[in-house]
Each structure stands twice: as structure tokens, then as C-alpha cells.
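One structure is given here, and the rest of the page talks about it.
For this depiction, one protein chain was excluded, whereas all remaining protein chains were kept in their positions.
Chain nomenclature is as follows: A, B, C and D, assigned in order of appearance, with residue numbering initiated at 1 for each chain independently.
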Amino acid sequence: MATQDTASQATPTARDRLRFVRQSVSHRLPNAGEGLVGYLFLLPALLVFTVFLGFPILYTLYLSFFRFEGVSNETVFWFDLGFFSYELTRIADLTFVGLNNYTALLSDSLFHQALFNTTFILLVQVPLMVALALVFAVALNASFVRFKGVFRTVLALPVSANLVAYSTVFLLMMQDAGLVNYVLTSVGLPAIPWLTSSFWSRMTIVGAVTWRWTGYNMIILLAGLQTVPQQLYEAAEIDGASRFEKFRYVTIPQLRPVLLFVVVTSTIGTFKLFSEPVIINGGGAPLDSTITIVQYIYQTAFIDFRLGYASALTYVLIAVVSLLSAVQLNVGGEGDA
Amino acid sequence: MREETRREAVWQFLAYAFILLGAVLTLVPLYWIFVASTLDEQEFLSTTEPRLIPGDSFLQNFESLQARGNVQFVGHPGEMTQYVDFGFGYVYYDVWHLWDLGALESSIFVAVVYTLLSLVLCSMAGFAFAKYEFRFKKPMFYAILATLILPIQLLVIPLFLLMSQIGLTNSYWAIILPWAANPLGIFLMRQNMRSIPDALLESARMDGATEFQLYYKIALPTMKSSLAALAIILFLFQWNLFLFPLVILEQGKYTIPVAINQLVGAQRVYYDQIMVAATLSIIPIVVLFLVLQKQFVSGILAGSVKE
Amino acid sequence: AGTGDPNDDSTQQNGGGGGGGNGTSGSSTTEGPAMADAVEVWGWDVAAKSLDLINDPYVEEHGGEVTITQIGRADLKDKFKSTLLSGSGAPSAAMMESVDAASWVDTGGLRDISDWLSESGIKDEFVSGKWGPLEKDGNTYALPWDVGPVGTFYRRDVMSEHDIDPSSVETWDQYIEEGKKLPDDQYLLNLPSNDYDGLWRMMFRQLGGQPFTENGAVNINSEKSLQVARILKRIRDSGVANDLASWSSGWFTAFGEGTTASLTAGAWMEGTLKAELGDTSGKWGVFKPPAIESGGPRATNWGGSNLTIPTQVSDETARRAWDYMAYTLGQKEHQLTMYEEYGIFPALKSTYESDAFDQPNEFLDGQEAGRMFADIAPEIPPYRYTIDTPAVTKAVNTHFRDMMNGGKSPKEAVDAAAQQVADRTDRDLA
Amino acid sequence: MSTITLDTLRKEFDSGDERIVAVDDIDLEIRDGEFLVLVGPSGCGKTTTLRCVAGLEDVTSGTIRFGDDDVTDLRARERDVAMVFQNYALYPHMNVRKNIGFGLKLSTQQSSADIDRQVEEVAEMLGIEDLLGQKPKELSGGQQQRVALGRAIIRDPEAFLMDEPLSNLDAKLRSQMRTELQTLQHDLDVTTVYVTHDQTEAMAMGDRIAVMNDGTLQQVGTAEAVYRSPVNEFVADFIGSPSINLFDATVDGNRLDGPGDFGYRLADTTPVEGYESVRVGVRPEDIELVADGIDIETKVLEPMGNENYLYADLGGHELTARVASTARPSPGDVVSFTFDEDALYLFDPETGEALKTKTEGERPGEDGHVEEVVG
Partner (left out) sequence: MSTITLDTLRKEFDSGDERIVAVDDIDLEIRDGEFLVLVGPSGCGKTTTLRCVAGLEDVTSGTIRFGDDDVTDLRARERDVAMVFQNYALYPHMNVRKNIGFGLKLSTQQSSADIDRQVEEVAEMLGIEDLLGQKPKELSGGQQQRVALGRAIIRDPEAFLMDEPLSNLDAKLRSQMRTELQTLQHDLDVTTVYVTHDQTEAMAMGDRIAVMNDGTLQQVGTAEAVYRSPVNEFVADFIGSPSINLFDATVDGNRLDGPGDFGYRLADTTPVEGYESVRVGVRPEDIELVADGIDIETKVLEPMGNENYLYADLGGHELTARVASTARPSPGDVVSFTFDEDALYLFDPETGEALKTKTEGERPGEDGHVEEVVG
């Protein structure tokens, strides 16, 4: 207020002095126009990002126009200053093939198969999982539910389960004479060939992935729910909204950004499926019906050593998924959110 | 009105039933992992009917896990070689050797450091994307989003090359830094921070806050729930990283997934030990969840603006 | 600063000859070009353990320091390939399966050891079938370690209970007939639908088949391949075969309980069985794998590894690594130590004379199986693993599964597989 | 369309370790079709009371009845009330049209066209017909408030609950809205509880006015009753703007002696019998500037257009007077005032209870229209 008689100022405490130091630092921070501030906040992330992922990403892009011909350790550049020497060696022998890697994709039936499998799993898995996660999140946010902490923890745990362990258990459960069929047959349902039919083996993947990631997405949605203003529920309540209507007209629109996040990341996650099919379905069995794109990329790069082709595959994957995400974001009303 | 009470009761019942069912379905495989960890390997493998009662071999399995030569799952007290001799006795002081890290501790260490670092980077970037206008914002955002899709399987090679160029092979930094600016985290923070009312930031600006102060005095405290969720995401991301740690880390520094994978031999899979390790590795996560989920306080922005 | 190679004068080609060192012969290191002090060798499972056995004697005789790093098989491959492809971080030497050899060699990341090899003169001491995939353009990139001579392991108790005498079986057809004596819930063998290619390759090789002709054409639709396909189809159709994923727990369980009565696999399988199903000791026996047709060859191989040195390690290190390899793999007594301790079946022919192979095997009810395998080993036909082996594996698996379901005839299956390989690898059909 | 009865309604909040009593055992009956205005100082519990009636807060104790039905445990949506929130609570993701129509869409079976038509009518009445396509955050404060109002009045509820629905509107619009609201309420004949801090509004609109202070109900009565016959000093002080002038005076027979020059001879001493000192109250508009009376020193003169407010010093006490716009003493000028005994208020100095109010004939309790609750 007005009455700042500096004379009466008590000697500042240690905490205050710390505050002054912080203040002088923070006020000396760059203070340029708004446009720049955004960049400044981005800077640390961007820096780490470009330093560590920039090279791999660009190198991969570069590779996608070449055929990998083997490792090379020929020195392309070096200097020696006595106290400091540097030697840059060529990484690989490459032959430029232009867009061949990309055009080859058009006729690669295995790639098409992988794309099909992934899309199939995606269409079943993402809606299922997001819906489940949403219902769990809303239920576990309700005031009347007790032991919320325990339930939240339990539901979110699967994602921390070790992949080998959980895949093993799934494999055991899904076997022809496994737990699931045991339960099914004991209630009079027919056993299902979870691992051997192409349809059901995809469903097994869907089940495993849903089991693992639902709780994780629930946690994210739960965090999003906390930002929904309580007063909107009150207004809706007054307007006569039922529980479902509140969910439909308040929760969903308010949660939209986070829902979008979940949908987009789940979609991406499905496209990146790798370990589950490898372990549970032994890498694409039966009949390549569970081979996924990333698995195919891995095979191409790590088994066949066709690094260029694998890079091209990757970029096509990125293109496909980016397109899909962009569609999701726009349909989800990113524009005016 | 009784009608309504009844409907309310039905709702509550349904909600509970749903949650319980979900919890049970979630727990079955986990429980089985646990059961397997308490069984003798032969018992686990030779049962044709699913076995659901824990056995008593947990400790024994744990011991055989610990007795493995090539991976140390849980660490042990280290040998402290640094000491001061006071004439009447020694005082050891080399804290870094108080404890030799096993995979469990390595994983915890790496995940904690990574989570803290990444929380800062992601929330800052998310804040920028959510609350500032700048040129190339959209393209930059989408570019970062696109890298979410990059399969690590392909990045491994150039990344390994990069790490060896900058001398970070077999260093925990090699698995901490590349994803410190986690696109997933940036995306999440951006989505959540959009719900911070602009008026709040404006009023802080009027109060003389620098832009950075807006971030850590207003945005962070009001985004507690989201930060908790992000912390979980980041922790788990690092906790589950496999391929790159495998490639870049050498024995003795292995994280849990890498260590567990060492139990999958060419001809033999050490199920008992895998299950013990898997069971143990869930414990830190349980603790983490129980701590962090308390941050999910609802209506955190309430009372800030009239609208 | 400038461009050019600062190490021009010491490239690997000159390493062996230029220095005039014969320290690489595996007997002496006192002279010749400098060798690094320490080497690190990567291996998996028992192989790594068996190398450990040789460390002490080696260090005692040759000095230096040897570290054996044990890494899971799949992990080792991923890790090693990453180091190869990125040109850094590789160990001094690593284990390499013959199946992978061709494609790994093809990356150019492995060191040519032919000079050292010829100098040491030990090349001929290994079974000749091993060398194919380790060589490219006349250069050699790895030293053979073990072979997997194939035998058919069987449960003596189960067989005799149902009056089957495996030792009298000569051909697969006979064996199938015998198998029909087993009751419905017991199977003669396992034919896992995720692993048709393993069995196919084993039999194909037994017949002397090659997946590619010498000039690189795809050959998996050859008459021999077709024969194998027919046999496999017959096995499936006859109902004597179980279908459990290999290495799965159920797979082991079935052998333990005798519901699957036999298993055709490399000699190393005995060790695995012993470890996994210790309580069935003494109930097992083994006989030479049945022939495809009466009087046909009964020697083939499954598995087998080698040691290789990456190009990226320094010459000093490479020399030390070679020295170590030649010592452990090229010397009879060390190979025998590994065989006796861990059942690693040597590729070094001279070992076969040892009476270590004549020891009665307790697990196999006293059978002197070692000798049988030692007899088989030198007769194993060579097999041309190439970088396209994975494509073959894939194609065979895919189309044989189709065949087993009745979707294709054997002929159609091998043709389709061949066509697929040809398409994906840009090769011609033979 | 029913009586609303609050029976010892109590609402406490937990805040940290203390419990805040926001509403303290209120008894109140709002008659069928009545327009009741709730006034009181900021933080006295008006909003909380309203929210309890709406069903948005769980009451700590007491009951709420709509007609004969105990609705205490009923949820808001079953009470069928419409409410204007003090903080608007608009749906940020819906445009104005949807915000207003939302209640109808949910609770009635009307066709979208019908709803649209009604939304447009309401919007026109509120002067926001041009804004129907806009989102709340694109609206000005007053526009938002009108949307919030529109959301309530479009419905045909059991009761209207309005929490300062006009506080962000300018005078013109406010008086216009006031009339509209009254007409509407009259037409629909809906029981209405209306919170306002605006004197004029309370006086002009309320069938009765309920004055609250610190969680307790002070007085309920017509505008005139609470103005002329406040039950205690608080009500007298709170109602009326500018506020009543209040000061202590000693009683000496029929003579009251106050600060400064203040001295007054009572014609009727009954009210002060037995008191040594009382609180004296004179409303600013009852003060007449005369040539010869009690002297005061002018401090500030505030021109209000049609009249002037005179702030003057009476023995260290600030005295406010509403004077004609022609009276223009300058600061420092000493003027003189007097007032009618009829216009004099007297209060018990301890309890604040009224001893004498403006019109003796309308003393609380004697008039059927006035109820009294002393907190």
C-alpha cells in the first residue's frame, strides 16, 4: 500500500534475502516480446530434443533414400591439435536409390499385411480402451466411491508389470487349455482358439494391450477431470441434467483436450505395438496375422539389415499416423479449443 | 424421492460393481505373476490346471535370482574404500560406494532423475504451447507430436552412434537425456494447461510477475493433478524402456527390463526368477502411485474467475 | 585438419602378415605385434559359462585379461548388431550363430581373420560343413565353435510301454507308423506350428539340400524340399504329432509327462533336457534321426555357433581376441573341457577321437550317445546360410502352415514359399 | 409454485481446522408466488442460503420444505428450481443459444424449433439477441450475466433463485431488467428468492425483504416496514442509502444530549424510560437545513445531480444529509439542521433493539405484514 516507509523495514530474513536474489535473477531474465517468450519456454526442451533426437531423426530420413551396403569405418575427416584430436568416420556404405525405397513399399505385401493388422487392432482396441478408461476415471472420481487411492493404484498397475512376465502369463492364460478357456468352458461356452486363429489372435493382442494400458489412460483422464469446474456440474444439475447428461454435456466437452490426448497417444501406441505380438504370438503367428508395422520395421532393419528400406517404412508410418492424428485433432475440435 | 434414492443406489452399485470387476480382471494376471513367483519352477510349469494358491518358494526363488552371476537384481552394501584414519579408528566416507546398485535401484535412480528433469522440460514446453502465441507454433507442435511415432527400434542405431560420439555409452545419462523432452509429456501438459484461465496469468502479469514466474508460481501449482499424472507417465516410460538401455548399458548397470530379459536364455527361461523380479519391480510403482494419486485434488481452479 | 586415414599404415589387412607375428597360432604370444592386454567376449547362457572355464588356463599361459560377458541370446544379438551398425561399442569378440552368420558378415562389420587362420593352420581341423556361412568372397569372418549334430531323443519308458523300438526305426515313414501305437492323448513328437522352418531346414539339410543354388537362385522348391514338405505333411496328418510352441512351458511339460515322447534336436538338447527335466533322468534315449527315404543319409545339424571379431576394435585388441579364440576353440583339450562340462559339442574334429565321447550318459540311461553324435558330425552336409535366410524362414513358415491346414498341397506350398523368397529378395527361381 | 419453508436451517463449512457457520439456524417461510429479496452485508450467508434451497449444498441441520414436501435430501435436479449463479457458471463450450436452451432441452419434451423460438424471445428481452452465436468468453461481464439470467428465466420452475442477477448491469439496463423480471415473476407466479446488495432493487422489487447478518436472519418484512420500522440498529443501519446517522446520546429527562452541539427535546419520553443513554438515529433525508438548529461544519458536498449529499462534522461524528441541489455550502461553512421527532429512531445501546422507529403506528408485530426475527 501507500505506507511504505522504508525506514521501518525490518532486516530481511534469510528467506527474504533468498527471495531478493531470485527476484533479481528472474527480473533479469529475458523479457522480450510475447512471441519470444514462447520460444524461451520451449528452448530447454527443444535443445534436448534436437541434440539427442535431431540427429537420429535426420539420419533416419537420410537413410531412407539409400540402400545400406554395409558398415564402413573409413575416416572422412580428422584433425589433431596435439592436445585434442578428432576423427569422423563414415558410418555406412550407402548407395543412393532415390525414392526406390518408398516405391517398393507400394508392392510390399507384408507391409500391407502389417498395416492391415495394425489398423484392425487399432479399430477395436482404441475405442474399447478409451471408453473403459473414461468410465473408470469418472467412476473413480465420484465422491461416493471409497478407497479411491487403492482402486486407482490397482487399475494403473498393469503398465508397470514387466513385459516378459506379463506376456508369459498371458500366453499361459490364452492357451487352448489355459485359464480363459477353462473359465469359458466351465460356464458352458465354447473354447476359443486365442492363439491360433487369425481373428482371435488379434483379439488376444487387443486384450493384452487393453489390460496393460487402460489404467494408465485412466490416470491421465483422472488428472484432466480435476480441471473441470465444479460449478458447471451445479449449473447442469439445476438445469435438470441427469448423471449421464452431465457426463455428456459437461464432462466430455470439458475433458476434450485430454480425451484427444488419450485418443491420439493410444493410436500412436497401437501403431508402435511391438513386444506383445512378438512374445505372445511368436512374431506374427498365425500366418502373419499379428505382425505389426514396427515389428516389420525391426525385422527389416535388424534381421535383414535393410536399413534404408526400414527408414522409408518408418517415415511412411510417421506420415500415416501424423495424418491420422491430425484428423483426430481436427475432428476433436482442436481448432477452437 | 424414494424413487430417486433408489436410482442413486443403483448407480452407486453399478459403479462399484464396475470398478470391482475391473480391479479383479486387472489383478488376475498380476496375481498370477505373484503366484508364479512363489512357486518352484517345476510346479509352475507342470501344472496343467491354472494354479491360484501361492506356494512357499518366494524366498528361494529370490535367492536364486540374487545368486546369478551376470545380473544383480537387488544391490548390496558396497565396499567403501575411502576412509580417514583417526588413529583410533577409521571413518569411511565414500558415499557413492555405500550401496552397489542392483537393477532395481538403477531403475529407480534413473527413473527418478529422468522424471524430475522431464517434468521441468515438458511442463515448460507445454506451457509455451498452451499459453503463448509465436511463429511456427503449430508446425513445431505437430513436429514434436510426430516424433512420438518414431519407433525406437530404428532410432537405436544412430542414437547409439551419437552416444558413443559424445562419450555417454554405458552411462545412465544416455537413457535419461534423449527422451528428457518427452513429446508425450509436452503434449499432455499442453492439453491440460489450456484450462488455466488466461485471466489468472494476466492478473499475475499485472502483479509484476515475470513470464517465468507465471509458469512456476501460477501454472505449476494449479496443474498439480496433471503434473502428478505426468510424473507417473514419465516414470513408467523410463521404467519400461528396454531396447535402448539394453544396447547402451553394460552389465552392472542394467535396469529392470534389461535384467529380467537376461533371464530369458536361449534354451531356458527362468520363470521363477522372472516372476520374482517382476513382482518386486511392481512395489516401487505401487508406492509411487499411492503417493502421487493424492495430488488429484478436484476443482483446483475453483474460485479463480467468474464466468 | 585434413581428410584421410590417420591409421593408414596399420589397417587390418597388414596386421597379420606385416608384423610377421606368429603369435596368433595359439601357442605363443611372446613375439609378434603388440596385443592388447584385455579382451571382452560376449556370449550367452552355457556357452558363456563354458568360455569362463578356459579363462584361467589362457591367462596363465598367454597373459592378458579376459572378461566373459554373459548376455541373453536375443539381447546379445540386438546389442551386438547395434554396435556393429553404429561402428562403436562392440566387444573384442562375440558369439555368432551360424544361422545369422551370413547376414552379419554381410554388414561388413566383422573382421576378416583368414590370414590369421591360414597362418595358424587350424582351418582343416574343423568340420567342413561349418565354414560356408562364415566365409564371403574367400575371406573368413569367424572361427567355428560347436556343431549341433542331430539326434532323436525319446522317452524310453513311454516307447517301451507301447512296444515301440526306436533303434529299429530307419525312416520317417516307419517312425510315423510306430507312433500310431501311442494312445490318443500321447504323441510321438511335437510339430510346432510356429516353427515349421526349423524341422524343414533340418531335414532339407539332411538330404543335402541348399536353399539357394551356387549362383544364388532360390532353391527351396527343389525336389528335396518337396520331399521334406510331404513328410512333414504326413506327420501332421497322421495325428502322431502334438502342436505346442517350442520352448514354451507346455512344451517342456509334455516331455516331462511323456505326452510328447520324442524330440529331434541338436546334441545340445540333452543338456537342456537335463536342466529342465532333471527328474526324468535315466528315462531317455537317443537315436540317429530317421532318414527321409529308406537308406538315405541320417546326418544333419541343428544349431551351432562361432566366435567372431568386429572390425571396429583396434588391431591390438583383435590380435588378442584371435589369440584367445584360437586357444579356446582351436585346441582340443579346451574344447573337450567345454564338452564335458556343458555338453557343447565341438566342431573341432580332432576332439572326436577322445574317449570323452565314449562315456556312458547317465541321463540317457547309460547310452554312449557322444560317440553317435561324433560319428554324425563330420558327415553333416554343408548348408548355405545367407543374408536371406530370414526370408526363407518366414516364407516356409507361412506357407507350410497353409499347407498343414490343407490350404495348399506340398507342391504348392514350396512353390509359393520359393516365389515369396524370390520376390522379397530379388532373386531368381532355380 | 409453492411455499418454501426453511426450518432452523444451518450450514457450516470446514475450512482448515475451523468450522465456519455460514447460515445459522434460519427460520423463514417464503410464500407461494412471493418475491422475497434477501439482503445483507457481503459474506453474511445469502448465497449459501440460496444454494441450500437449490439443493447444491448439503445442509448441516434443519429442513427445507417445498409446500408440504420435505426436500432437504433431494438433489437439485429433483427440486425443479431455476437459478442464476452469482459467478454465472456458464457452459464455456456452448454458445449463448445453447447455454440458454440447455435447461429446456434436458427437462422438457419440446421440439428444437420451439426451444429456439423461446431462446430468441428471452434473448431479445435481455438485449443479447445479437450474441446468440458467441461463446461465453467472448462476452463482456454484463453480457455473461444476462446469459446466466436468460438460462434461468426461460424455464418454468417451482422456484426462481437469483443471486445478484443484475450486479454487472448499468443502471438503465438494470431498471429495465428489474421491471421485466417483476412482470415475468408476476405472470408465472413463481416463488422467487432474489439476492441483491442493491437497496433500490430490494425496495423496489421485493414483496418482502429478508435482512441477514452474519448468518442469522434479522428481519423479514415489506420494504417500507424494514425501512421505517427496523427491529434493530443493524437493520436500520443497513437499509437506506446513504445510511442512517447513528450516535450515542445520554438521556436526561426528555432531553437527549449527543456529540457536538447535538441536543434534542423529546415530546414523548416513553421509549427512553429507564435508559441512561440510547443510540440515536436520523436518516439523511430527514435532516432539514434550517437557519437555527444544531450546528455542523460542512466537510464535503457531493453533487448528485438532482440533489446533494452533505457530509458534515458533528462533534467528531460524520453526519450525512441529503439536501436539495440548490443548497451548496462550501467545505468549512457551518450550517444548522433539525428534524422531526417522528423521524427519530432510538435503539437500546446494549442489544441494539429498536425502542422507537419512524412511524409508531407501524411498529413491528402490530402490523400483519411485518415479521420479526432478532438474531
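Heads up, the rule we're going with is that a contact is a pair of C-beta atoms (placed from the backbone, for glycine too) under 8 Å apart; a residue touches a chain by one contact, two chains touch by 3 or more.
Everything quoted here is computed from the prediction, not taken from an experiment.
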{"item": "Full-complex contact with the absent chain, from D:D70, D:E180 or D:E285", "value": "D:E285"}
{"item": "Identified contact with the non-displayed chain, of D:D69, D:D189, D:E302 or D:E353", "value": "D:E302"}
{"item": "Where the unshown chain meets chain A, residue by residue", "value": "1-4, 8-13, 15-16, 19-20, 23, 31, 33-34"}
{"item": "Contact footprint on chain B, counting only the chain that is left out", "value": "197, 199-200, 202-210, 213, 217-218, 221-222, 224, 299-307"}
{"item": "Contact footprint on chain D, counting only the chain that is left out", "value": "13, 15-16, 20, 39-43, 46-48, 86-87, 133-134, 138-143, 145-146, 163-164, 167-175, 197-200, 203-204, 223-224, 227-228, 237-238, 240-243, 283, 285-286, 302-307, 309, 322"}
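Following the convention adopted for this analysis, only the chains that are shown with their structure count from here on.
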{"item": "Interface with the most contact pairs, given as the two chains involved", "value": "A-B"}
{"item": "Chain located farthest away, centre of chain A as origin (C-alpha)", "value": "D"}
{"item": "Contacts with two or more other chains, residues of chain C listed in rising order", "value": "78, 85-87, 249"}
{"item": "Multi-chain contact residues (two or more partners), chain D", "value": "75, 87, 89-90, 92"}
{"item": "Every chain pair in contact, whichever chains are involved", "value": "A-B, A-C, A-D, B-C, B-D"}
